[in-house]
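Only a single protein chain was left out; the remaining protein chains are all shown in position.
Then we have subunit A:
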Amino acid sequence: MAKIKSLDELRRIKTSASDLTAARSSNAVKVIVGMGTCGIAAGAREVMDAVLKEIEKRGLKDVSVQTTGCIGMCQEEPLLDVIYPNKGRITYGRVTPEDVPRIVSEHVVNGRIVEDLVIARVDD
């Protein structure tokens, strides 16, 4: 480890280190992947991988990724929800890993819903 020589250097380390604990603070946007048995069978693990990779690639802070069990929409799996604070919950269905970059860049980053993949919405 190179020695820290100034307060600015310390702050740079802080910025990169904050990823370490980011998942422990309250996050603005939530991404939820359905991980019931049928979700996993339909490819939810691959979707999850793609979500995590995309977030890492873009260096997004303030996003948390959670899982959920079966919610009774098995025919639409893999399911992915995006929840923006005070903006309700949007559910995307039959999500493939290829759809993920679009959902992340449009919805998670810019707040624009990817209409063609939406299968349900719940208002606050």
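We take it that a residue touches a chain if its C-beta (ideal position, glycine included) is under 8 Å from a C-beta of that chain, and two chains touch if they have at least 3 such contacts; residues count from 1.
Basically, contacts and distances are computed from a predicted model.
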Chain not present in the shown complex, as UniProt names it (candidates "NADH dehydrogenase (Quinone)", "N-methylhydantoinase B", "Nitrogenase iron-molybdenum cofactor biosynthesis protein NifE" or "Sugar ABC transporter permease"): "NADH dehydrogenase (Quinone)"
Missing-chain contacts mapped onto subunit A: 1, 3-7, 10-11, 13-14, 17-21, 23-24, 27, 30, 32, 35-36, 45, 48, 51-53, 55-56, 64-69
